[in-house]
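The structure that follows is given in the form of structure tokens.
The complex appears here minus one protein chain, its other protein chains still in place.
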Amino acid sequence: MRPLTGSRPKVMIPVASRPMMEHLIGVVRDAGITTIAIVVGYHEDAVRNHFGNGSNLGVTITYIRQKEQRGTGDALLSAESRIHDRFLLLNGDMLLKKEDISAILTGNAPCMAVYSSDHPGDYGLVTLSHTMISSLAEKTKKSGSNLINAGMYLLDPDIFPFLHTVGSSPRGEIELTDALEHYIKEGRLSSHQLSYWCDMGNPWDLLAANEAMLADCCTDTSNAVIEQGVTISGSLIAGSGTVIHAGTYIEGNCIIGSNCRIGPHAYIRGSTSIGDFCHIGHATEIKNSIIMNNTNVPHFSYVGDSIIGSNCNLGAGTKIANLRHDKKTIHIGGTDTRLRKLGAIIGDNVLFGINCSVNVGTVIGNGCLFAPHSYIDGMYEDNMSMRR
Amino acid sequence: MQAVILAGGEGKRLRPLTHNRPKVLIPLANKPIIGHVIQSLIQAGIRDIIIVVGYRQEQVIKYISSLPLDIQVVFQDRPLGTAHALSFARELIKGNFLVLPGDNYIDEDSVRAIMNTQPDAMLTKEHSDPSNFGVVTIHNGMITHIVEKPASADRLSVSCGIYHFRRDVIHSITKKTLTEEITALIDQKREIKAIEATNWQDAIYPWGLITLNTTLLSGIQPRKGGTISSSVIIEGPVIIGSGSRIGPFTHITGPVIIGDNTDIGSHCSIGPGVSIGMRTTIDPYTSIQTSLIMNDCHIGSRSHLSSAVIGDGCTLHSAVIVSPLSGSLIIDEGPKITSFGAIIGDSVFCGPDVTIQNSIIGTSATIEGERTNVRSRIIPDKGLVI
Partner (left out) sequence: MCGIVGYTGFKSAAPILTDGLRKLEYRGYDSYGIVIPERTGFFIHKACGRISGYIPSPEVSSGTCGIGHTRWATHGDPSDENAHPHTDCTNSIAIVHNGIIENYSELKRGLEKRGHVFRSETDSEIIAHMLEEAYNGSLFSAMKQVIPYLTGSFAILAVHAGDGEIVAARFKSPLALGIGDGELFAGSDITPMIGFTNRFIFLDDGDIAVITPETYVIYADGIKVSRDIQQLDLSPDQVRKGGFPHFMLKEIYEGPDVFADAIRSLTSETLPEPIKDAGSFTVVGCGSSYHAGLIFKYLMEEAVAVPVRVEIGSEFKYARTPLSEVIIGISQSGETADTLAALEKGRCHNHSTVAITNVLNSSITRMAENTCFMHAGPEISVAATKSFIAQTGILMQIINIRSNERYDEVLGRISHLMQIVSLEPLTEAVNLCKDSLHIFFVGRGVMYPVMMEGALKMKEISYIHAEAYAAGELKHGPFALLGPETPVIAVCLPGRTYHVMISNIKEMKARKTPVIAIGEENDTELSDIVDIMIPVPGAHLWQHVLQVTVLLQLFAYHTAAALGRDIDKPRNLAKSVTVE
């Protein structure tokens, strides 16, 4: 997830202008669970400051700090003293539907959520006999089954004795799945197949998640100022203090945060979310992208299928390409994204001079600087600078 | 699964480059050879790694302790052989285990292949010049015979020195080398499976490092750090470390790796097949191809380097030419036809306008005088050429 996790934990990366975990807490609440414990580690104050005690979301949240990042089992163990009853365990970095959670809650514990994936090789595989889990496997290149472990479980506190006996795995971590092996041996671990599951293992997965979350949004521009001569189709949410100037053309579904300046004559389309205090200026086109807080794309730019962190500035005329001439899928750092259209993944505090050209599949670290007219391609480490 | 990496050897035949460091620490694509071995193990899912150190052990430990891994280190007191080295890990072995040399390159797939084979097993590889290795005879997938460094041999399978043993082997070591140990196991009618490695490479002689470096460079994931002039032209996979500076109009053709805090002047031409270490300075108008340059070097302006290995802390003045040439060198008391540019040890000083071809320059040697030509020569450590 680098560079986007440079200054925020992964679960706080915005999807449809809200941290991805907020969506997850929302569906968990809608499924009827209101007492939530969050196991935090890296940059935990960002999580605490955002969610507080949970009253804004209508839930009660307590925080548990994981001392060392020693695997899923260790994370659960750190919560042991606070768990006295049947509980739902979820990874914080995925999106789910309420119906699936409600369904798993009505079943029996222990139960693991599984999902049928079209690229199962990237995840932990699961084999079933009837509906019971019969085996788990590590990530592997060979694929037999296409069912994967979705990272959601309904468990009873009797998991803890097993967890205590689990030694650390070859990578020095305490794996929850090792404890689940006990249930599997006894033939007790049931499964629940999810209808929808969106995991965010790679930064570009955010674009699909963003699109999915925006599809459910209803138009709300009551707090924004929209000038005469703005065309809007599809749904649009715009926050308070935001001004959309004349000539702007918005093809939703889009979400624009508060205190933004949009236009005049901006063109925003295709599942774009824009954070707070952003400026999308004259003759700028933004397509299917995520733009975080305090970032400006003020003049004559094109941004397509890209993610731009906070506090960035695109100099006038800077453009981000999103399609290869040969129309092949785009690779980032040796990984095939399986996407034909993908622009750039840009960290926080990146400044572009005027008329920079950013090629498809570029990844730019936090704090990079680019001179005017730079040609930008490939992977850039944090704080790299390109001078004249 | 546990893996024992043998990192105690000196690598005498790679002198002068092993004068100040063991062979396992020679950087290929800016990572010590042992780092590539560890990486393949980690990728294959092995985390319980034990390293046996001996020659220049502090340096090996310093490298290991810089990795974000918990690696156990054991000390071999005298260099008596590979099996002797392995026996020092005896107390730490908990089950079946792998043994690997730390100074050969091995890829992830080969590690997976041998770890997923029931012990005992060893990795083998067909080799065009097997005379420097343990040559194995294979019958029905089992090793029937192994001979170390035969005087002459045709294209045959050789041992990669990588084994998957049952635990009891560690307690029954009586011989000095693993080759002898394997022979003893075969004599005891133990079956040892032969598994063909997919990618295994060893540099026997220093010029072999040039090819090995180029091979390992081809797998790099490009990324850029530091300060780069926007008029720099970068083609192909190129890594530029943080804090490095690349001057205007320099042309870099990948695969090239440039370490941290290295300065490359303007109008240089770098690559393909070049790795440059940390804190090195390359002055303007210099061109470098297919070469391995280590840390803290200074390469003067208008130099041309091709097919060179340059150790730490060397100073090459301006307009130094290193280029490949075929010739004969006396290596291991016998003449060998070789064709490379130069192997230059650490702390070598080379004056302006010197030409070096097909030569090995010892550590701390000095080459002075304008238009000096060094052709197919071996200059000893601290040698002086005027």
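By written order: A and B. Residues from 1 in each chain.
In this text, a contact is a pair of C-beta atoms (placed from the backbone, for glycine too) under 8 Å apart; a residue touches a chain by one contact, two chains touch by 3 or more.
Everything numeric here is computed off the predicted structure, so don't read it as measured data.
From the options A:Y63, A:F162 or A:Y249, the residue with contact to the chain not on display is A:Y63. From the options B:L6, B:V53 or B:I173, the residue with contact to the chain not on display is B:V53.
Residue in contact with the omitted chain (choice from B:N96, B:T198, B:S230 or B:N261): B:N261.
Check B:P32, B:P222, B:G273 or B:G313 against the missing chain and you find that the one touching it is B:G313. Although one chain is not displayed, its contacts with chain A can still be listed: residues 40, 44-45, 48, 63-65, 67-68, 81. Within chain B, the residues in touch with the undisplayed chain are 20, 51, 53, 56, 58-59, 61-62, 64-66, 68, 71-73, 243, 261, 279, 281, 295-296, 298, 312-313, 346-347, 364, 382.
Just so it is clear, only the chains that are shown with their structure count from here on.
Chain geometry summary: the mean Cα position of chain A and that of chain B are 41 Å apart. The residues of chain B lying in touch with chain A in their complex are 1, 45-48, 70, 221-231, 234, 238, 242, 248. Only residues 138, 169-172, 333-334, 370-371, 373-375, 378-388 of chain A touch chain B when the two sit together in their complex.
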